[in-house]
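Contents: one structure, followed by commentary.
Removed: one protein chain of the complex. Kept in place: all other protein chains.
Now for chain A:
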Amino acid sequence: MEETTSYPPVEPSNFDLIVVGTGLPEAILAAAASAAGKSVLHLDPNPSYGSHYASLPLQEFTSYIESHSSQSSSNLPIPQSDTDSGFTRVPLTTQPLYSSVEITSYSSEPLEQSRKFNIDLSGPRVLLCADAMIDLILKSEVNQYMEFKNIDGSFISDGEGNLESVPDSRSAIFKDRKLSFTEKNQLMRFFKLVQGHLEAAAAADGGESSESKSISEQDLESPFVEFLSKMGLSAKLKSIVLYAIAMAEYDQENGDVCRSVLKTKYGIDRLALYHSSIGRFPNAPGAMIYPIYGQGELPQAFSRRAAVKGCIYVLRMPVNSLLMDKASGSYKGVCLASEQELFSHKLILAPSFVVQSPLPHSSPDAHDFGSRNTTEKLARSICISKHSLKLDVTAIHVLQLSSNVAVCPSGMFLTYLSAICEDDVQGKKLLHAAINVLFHVPVSGSSGNNNFAEDQSETGDAKPALLWSVLYTQELAKFQDVLDNIIHTPMPDGSPYYHDLLGATEKIFQELYSGEEFFPKSTSSEEGAAQELED
């Protein structure tokens, strides 16, 4: 290939760790390994940072989604089994995470302002102020590269699409005008009960006895939804606590559909996290914050942190194959698109990469390394509209952002939706239902119907009309890694928060470098972080 000549040579050629893909887990691991004094090479075939965690302008977003979806999966390169250097070359191929991409443009307006968008590939996702992710951001001093804004409100929808604000704190309950007085009382008493339980637990940890009452062991093991009923919460309050605060997936009250029942103790942990988020930073009154310029800022910021600690970055650099020791079959290094061979002890791969089975005769399972057992998928959608949603369909997470976090042109709104599903068909059905509830979907999918959106502006109460939308499903698989020294990072999960993702990433680091500290403590303080937050 002619392009080969344009790839710059990489110096040196030996590393402790090579990371392929610049998604958030990869970036965190690169930064963590660099901080632990390892020599790290971070590669990405894409021209920008972030991989599946990136935030992209509208056109780039469209082309990324299309090029990484199964309809347009790239041709597999021809395996080259032998090299002159004494290694077996195992081809590294990409298996797209996305499928069933469905892009509809109802108006030319968004595309005309493509550069003004910063669209998250893995939305909706926000940061909880007391989340471990925030702790990591502060500890690793990544906060100096980022700015955050408070999420103004969170809402929960009833079946008819009426959105109601989530009364998540004492003052929010007070302010709420939709709950009945008795519901207010019940909800606040439930929060107090949880608070009392946490205090009792904290006191017990400290060896003190507490006056606060703790929740019985039996209750803690029971399903959260049952516990809520036992506490006398109304149906409405139960759904608020389950879906809007504890962010439970699946319909918790429908046993047939619900694949994972949230236990009371985990439910309470989630509540605790949520509540300790409220008011952690003086200029962020709510529980949640969002990075200005989109989530894609996070992998970038960690990458910058890694670079500061000596990590070498090469973008637009595809990896053609892995170098395996002929005798042992163990990993030794990678071969770049530029044919340059680089060596490292360990390798981290982004979830879209698949390694062809190196020694077909040696493995009776005969599966490719990095095969994914996909049991469920995640349907995502992004909608652009000209009007704000006035006010989530059960267990579908919806996040709306506006231009003040610099992710879209002013006067437009970005709305992210996601739902866990079994397959593409079901996922799309769920999201279509949600979109129909939230938006007015113009009948004609053509962009010629430009005037429609304008008409809508005059009828104030009507739902916002869609200008542009995309629906796609993303694989949600766990890896069964079998080879030493090669580890896959996790896929973007369906959680609206970062903590599960971060947990998985930290685990990978521990596997790689057991005994090393995951980001050694630095001197920065929380106050500094608070200042980074804008009012």
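By definition in this document, a contact is a pair of C-beta atoms (placed from the backbone, for glycine too) under 8 Å apart; a residue touches a chain by one contact, two chains touch by 3 or more; residues count from 1.
Criterion: contacts and distances are computed from a predicted model.
Student: Choose one: "D-lactate dehydrogenase", "Geranylgeranyl transferase type-2 subunit alpha", "Peptide chain release factor-like protein" or "Small ribosomal subunit protein uS9m". The correct choice is the protein name in UniProt for the chain not shown.
Tutor: Its record in UniProt gives the absent chain the protein name "Geranylgeranyl transferase type-2 subunit alpha".
Student: With respect to the chain omitted from the figure, which of A:S13, A:S171, A:S260 or A:S410 is a touching residue?
Tutor: Candidates A:S13, A:S171, A:S260 or A:S410; residue touching the omitted chain: A:S171.
Student: Considering the complete complex, identify which of A:N185, A:S260, A:S330 or A:N404 is in touch with the unshown chain.
Tutor: The missing chain is touched by A:N185.
Student: Please output the residues of chain A touching the missing chain, sorted low to high.
Tutor: 170-171, 173-177, 181-182, 184-186, 188-189, 232
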